[in-house]
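Quick notes on the structure that follows.
Selected chains only, in their assembly positions.
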Amino acid sequence: MRNRSVLALAVLIFITLTQAAGAEADREKLLKDPGVYATFAVFKVGDQWAQMEKEARASSVGEVKKVFEKHADKVAVDTYLLRGLSERADFFIRVHSKEMLDNQNFLVDFMGTTFGKNLKNTDTFNGITKALNYVPKFPEDLKTELKTPPPQGSPYVVVVPIRKDAEWWLMPQDARTTLMKEHTDATVIYLKTVKRKLYHSSGLDDLDFITYFETAKLDDFNNLVTALLQVKENRHNKRFGEPTLLGTLRSLDEILEILSH
Amino acid sequence: MRNRSVLALAVLIFITLTQAAGAEADREKLLKDPGVYATFAVFKVGDQWAQMEKEARASSVGEVKKVFEKHADKVAVDTYLLRGLSERADFFIRVHSKEMLDNQNFLVDFMGTTFGKNLKNTDTFNGITKALNYVPKFPEDLKTELKTPPPQGSPYVVVVPIRKDAEWWLMPQDARTTLMKEHTDATVIYLKTVKRKLYHSSGLDDLDFITYFETAKLDDFNNLVTALLQVKENRHNKRFGEPTLLGTLRSLDEILEILSH
């Protein structure tokens, strides 16, 4: 219990500090606005990295930070550690910007560093944020509940890519709204402990949605997903996860430290 | 915003310049005519490339350009950067010619360069262009709308390979025309911002179609694909993407520069 609150505090301080920084991309807007492009780039450290000289690895860390700084006016970047909790990768980067090209240019520079050249890019998910589709037609009390402020400074992250079946897309809008209301009802009691964000991916990737979650309570999150498996909309998930990425929010410094010592 | 128009301009200049070159394959005809063979060859740079001497990499760039020039009278080639937006590959090449053998000979020479030997060919799609199948039976007003000139100089490219199910192919031609009219109606409002091209692949690959798109507005493209998911023809897509390739049009020089610095 105490663990969790200390880590939550640390993350809160971290967020406050980064928001203070002036010239950066307007992080808050990028994280809230519709029409923002996101790229989730997932990486595994290659075999040769461990064989490199310690000094070469250390100087590469500086190179990586310069790339982050160089693009800071265009992209908002978050970093997450997967190692230990996923066999697919060691960490992932979430990039937000107003133009997909800015995501690409940042990632091309990152992958061009000595560190980047030693990474294997195991998964990449692209998406765009949009205004809420179904919520405007929900009853007022549900709309009010959805205003519950999400938790801040949670240590855990889960990313679940989703693809719907043809029947979902061919359903009349009203029928989909009914199913999404049932879906949303099931999530209400978790609004306080699980923070959610949705990206639309149709045509930008082999997905329809990227669902992103932050929480300090993985038991609640397990209950939330179990509840979502029990609503009728679940019949239309052709892909749910594969991969499900479970990790922890960590600063770039901490990730570089872990992967290069 | 500025980003997008600068890139669009660069692409336009690039296209103008390459079209000026006299002795080359009649690029415009190859890109418009039916009966043209296309090969999409997708590549990832291997681990050993980064370990090579800088000079060796530089001299390899010259070798690649000579291969492009040597085959310029037979094949029309376009190059695209995937790195950062797809985990599957770093770039792809689209080759058009009047004979599949010319595509193969060009690619064999390309893969025989020092640079080519350091590439992993992660995907290859083969197709042929054909006269339009369904359009002749569409109503006149739809035919007129389909004459909307497509956008030029768009920075983004998306390639979506498609395979239809047996029910699609066994449907009477009329029923398919009806479904394709519904499909086409859904795309009309995007004709101004999304340029499309279709290749037939049955028997030439594990696909039925390669669908190719250029756009400057990925939000429109996401809406277009979402609209296509909502027409009945979508029930018959056994494979849609896998991979969906999202990238940017870049000159050969720019791609070689990015991958060999």
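Note that the chains are named A and B in the order they appear, and that numbering of residues resets to 1 at the start of each chain.
Note that in this section a contact is a pair of C-beta atoms (placed from the backbone, for glycine too) under 8 Å apart; a residue touches a chain by one contact, two chains touch by 3 or more.
Since the structure is predicted, the reported quantities are computational estimates derived from the model, not experimental observations.
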Number of copies constituting the complete assembly, 2 shown: 5
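Keep this in mind: only the chains that are shown with their structure count from here on.
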Rotation angle superposing subunit A onto its copy subunit B by C-alpha atoms, nearest 5 degrees: 70
Chain centre separation (subunit A, subunit B; CA means) in Å: 30
Residues of subunit A touching subunit B in the complex: 35, 37, 39, 41-42, 46, 48, 99-108, 111-112, 117, 121-124, 126, 128, 164, 166, 169-170, 200-206, 208
Partner subunit A, residues of subunit B touching it in the complex: 1, 3-4, 7, 47, 50, 81, 83-87, 155-156, 158, 160, 218-219, 221-222, 224-226, 229-232, 234-235, 237, 241-244, 246, 248, 258, 261
